[in-house]
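Apart from one protein chain that is not included, each protein chain of the complex appears where it belongs.
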Amino acid sequence: MKGNGRIIEYALSTLARRKFKNFSIAVVFSALIAVLSSILFLTHAYKTETLKLLDNSPEIILQNMSGGRHELIPTEYIKTLSGIAGVGQITPRYWGYYYDSLTSANYTLMAVDENMRDIQLIDGRMPQTDTECAVGRGVADLRQAGLKDDFFLITGAELSVNLKIVGIFTANSAILTNDLVVMTKDSLIKFFNMPADKATDITVEVNNPAEVSMVARKIRRAFPNSRPILKNELIRTYDNIFNWRGGIVLTMFFGAIAAFMIFVWDKATGINAQERREIGILKAIGWETADVLTLKFWEGAVVATGSFLTGLILAYVHVFYFNAQFLAPVLKGWSVLFPRFQPMPYIDIYQIFVLFFLTVVPYVAASVVPSWKAAISDPDAVMR
Amino acid sequence: MDAIIRTEGVSKVFNAGLADEIKAISAVSIEISRGQITVLKGPSGSGKTTLLGLIGCMSRPTEGKIFVEGKDVAKLPERFLTDVRRKTFGFIFQHFNLIRGLTVMENVMLPLYPTDIDGGQMERRMEEILDKLDLTAKRAVRVEKLSGGQQQRVAIARAMINEPAVILADEPTAHLDTKLSEDFLNIVTSLNTEGKTIVIATHDPLIYEKPYIDNIIEMRDGAVKEAALL
Partner (left out) sequence: MIFHTGVLALVAGSLIVLIMTLFSVAIALRIIIGWDITKSTAKQLILERQTYLVATIMKYVMGFQILSLFLFVYTADDIHKLFVGAMCATGSLNANPIGWSVLFAKIVIFFLCTMWLAINRVDELAEDYPLVRFKYKYLIALAPVIALEAYWQLDYFLGLRANVITSCCSSLFSDEGITVASSLASLPVGPSMYVFYGAGAVEIVLLFLLMKRPGSSPSLRYISGAWSLIFFIVSVASIISFVSIYYYETPVHHCPFDLLQKQYMFIGYPLYGSLFGGILFSMAAAVTEPFKKIDSIRTEIHNAQRRWTKISILLIIVFIIIATWPIVFSNFRAYD
């Protein structure tokens, strides 16, 4: 081992001798990285979950518009739709939102249909009669209800439904099933008081993915009042929304990063007498300014890498093994019913790279001048 | 006898231009002969340490020339000054200036860390020097656990690790009793017989009254009072 290698070794031994001095920086640094990466990991997990869910969703969702607002759609449209070339399966969907004043949460009520076979039940089965329902785990937990328990839904119109929970489920993605209540089509129509010849929306499969936008154009021409929502557009929109969320949170963290830089600057500037003396001795016995700078670089590199890895691991464990428990209260405001889903563990190099750029680069930049100040001490200082 | 170090009209001003400007030494012209033991003698504040630092390439003089092995180092940038120092000088400081928390071995090898010397060779040199200074038994001990005399021997070992031609010592006996001072002088004379040039800054008569001192340079108020006694 030559020059540089021995300086690295010496840097390690210096850090070991001054464990506590670097401890505070390492703790603050790791904490900052842990929080930042928890947020990024979680947002990214959300994004992936949502996009994964969209994978199974139909190419086109057709909504009816009236006065610029979403209206129920006549099921008779289906006949015309099936006449359009390239159109595959067409399915009317029945669903709606329900505000539950008991638990102050919004549920999504939906009628069973064949596509729901995708949803894996964790317990029980799908509703078969008009007095049965299946609910998402989030709903079950909120209501503190289990299988075979009763489930009341009340509306202002003095209509109330009493259902029995026959299934509690989760899906590939917990995000959309969490607040879900599934019942039969008839009981849903009755509950929402929907006209018999109308559905909430209509899904349209397209046989050839390349023809989606062409089919959408034809649909619009056939029903000028309708709004075809393309899956690709949805994906793009969700992507954008999640980027926004991540970005907003990050912007709030710029203050924290700036504060951290000042902290690093301060810590690195205020080297104690013993350390100053040591650098003086090194200079006196023949270390060059550049050698001390190299030493300082490696000290910083070890602290930064160590804290970075610690922070990442903490965030990883926090998000993927503890369901981001510490972040949940902060993020809860984001969605109506915050799903307690278990994000799939993943490692994304791009995100790690972004985190590195956001934390290690400021750290390095903040410690340049202080290290230099330490390195230029007079070699003859220790003779006095 | 050829001069390994020669100064011509060297001055050093500290805090130039400030209110506390101080001229530590002025117009010093001396010669230090190769292979001899030279003593810089003088009362406190007379500029011994300053001069020792200048000829040892620790800093640059405000004025004058300093020749080390025939090369003028007075105007060299620090980077090259360090290089000359590394190759030519070994320093023994008044306060031994060892790094606490490191072992004897680590302290001794420290000056060579940034150099390109091969690790094996560095260790061989270290073993040899420790052996000569009777420190082998203490090699893995942390320096702060050693006695004053032992610490000084470590400091000497460290000064020798780069195989310098010149060894510079600043008040080496200031913290030692008579017995240890004699020990130190024995080591120094044996180094001298191996051919090393020795320069000692001191006001300890125990040193400068020794008969084997080749040369005494007496300083007072930053100037040389009386040069070249022999």
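Order of writing sets the chain letters: A and B. Residues in each chain are counted from 1.
Heads up, the rule we're going with is that a residue touches a chain if its C-beta (ideal position, glycine included) is under 8 Å from a C-beta of that chain, and two chains touch if they have at least 3 such contacts.
Not measured: the values here are computed from a predicted model.
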For this session: Have a look at A:5, A:88 or A:247 and name the one touching the chain we're not showing.
Result: A:247
Seminar exercise, completed: Contacting the left-out chain: of A:11, A:40, A:153 or A:166, that is A:40
Problem set entry | Sole residue of A:65, A:293 or A:313 that reaches the chain not shown, by the stated touch rule | A:293
Exercise. Which parts of chain B are in contact with the chain that was left out?
Worked result: 16-17, 60-62, 74-80
Exercise. So that we can see where the missing chain sits, which residues of chain A does it touch?
Worked result: 40, 232, 235-236, 239-240, 243-244, 246-248, 250-251, 254, 257, 289-290, 293, 349-351, 353-354, 356-358, 361-362, 364-365, 368-369, 371-372, 375-376
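Convention: only the chains that are shown with their structure count from here on.
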Exercise. Along chain B, where are the residues that touch chain A in the complex?
Worked result: 49, 52-53, 58-59, 78-79, 82-83, 85-86, 91, 93-95, 97-102, 106, 110-111, 113-119, 158, 162, 170
Problem set entry | List of chain A residues in touch with chain B within their complex | 1-3, 6-7, 10, 13, 17, 274, 278, 281-282, 284-291, 294, 378-380, 382-384
